[in-house]
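This is the structure I want to talk about, given as structure tokens.
Missing here is one protein chain; the remaining ones are kept as they sit in the complex.
Note that the chains take the letters A, B and C in the order they are written out, and that residue 1 is the start of every chain.
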């Protein structure tokens, strides 16, 4: 009865010439999103991927179990020396991510253009 | 507890040079919309207004009591020799308006441009 | 426009005598664990709450946008009738909405504490309406029947609650 989370990976280059791996989510980010969040992240190369950008543009519903998965992913990435940032969150979920402290470890950008320009 | 319906009147000219009175609704079209539908229509000049175009672009919810008010307005307009058409209905409400037979008496256009081009 | 057989022959069907919409809901609920119930005040505007809840359940079940729109209108119209005609806008009475899901269909009962539908209304006729020969209203039940796969109105016996039962299928059935 829960809506499945899809994830997709895009390999982009920032205007400054840096490679950026975009992990795009679609659907809910909840307790059932483990594969879409952790699984998709773990499929990325630990050697070549330096910056992971999470795209929440097509996500309407995020709950605390889903946020826990995002934090777990950020933790694994930090341990690998990778940076994680995000874009496409609504004003409400930007507030929620800020409340739980995620913004101490990740930047939240308005959209992909703003994110790439800063990376 | 019902959301108030607002209406606004715009006087336009079609590309063919005909005067068109646009009655724009905002909010719900339900039993409480009598003033916004019938009242606003009755405020229009019987002499100068020939074509009334109903704009539903900012309407999300229409129920059968609201449709009854639209039909009553169309009836009054027909008795005055005026034409009524509409635009901005979602695919669903275009279907509903068609089901109840309104399309026998009024054209439903996709948007204002399409409506004006045809008038 | 969809063509739906309208089983209005069930209009006067009998059922167990129960006392109120609340009891009716309790009775129905025991049947299934996949049931969502809503209880609404008999006040205009609250039909939108039931409509939104039904849409949310349908979305969870995987219904497409179009079917959800059909369902929303049908549920809103059924609730308006329960509020207005069934409970006659009586503040002390509630409208019950029971949403029961199974693999491929969603059944919705909209229950009021009124005496139920007394006679089948005539089909709305736009020409008669435009010529002032019939009330401009009277389109709710017609829309309900046209928009869902099954609709039946059940009259409660001996003063107990009445309901309309709607069924909407996840997959359109083959025309036989």
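Worth pointing out:
Heads up, the rule we're going with is that contacts are C-beta pairs under 8 Å (C-beta built on N, C-alpha and C of every residue); 3 or more make two chains touch, one makes a residue touch a chain.
Remember, it's a predicted structure, so these values are computed and weren't measured experimentally.
Only one residue in the set A:13, A:42 or A:98 touches the chain that does not appear here, and it is A:98.
In the full complex, subunit A touches the omitted chain through residues 1-3, 28, 30-32, 61, 63-65, 67-69, 71-72, 74-75, 78, 90-92, 95-96, 98-102, 104-105. Listed here are the subunit C residues that touch the chain not shown: 22, 26, 29, 33-41, 43, 45-46, 48-49, 51-53, 55-57, 60, 91-92, 94.
The working rule: only the chains that are shown with their structure count from here on.
Centre-to-centre separation between subunit A and subunit C, using Cα means, comes to 43 Å.
Put simply, the C-alpha centre of subunit B and that of subunit C have 28 angstrom between them. Among the residues of subunit C, none is found touching two or more other chains.
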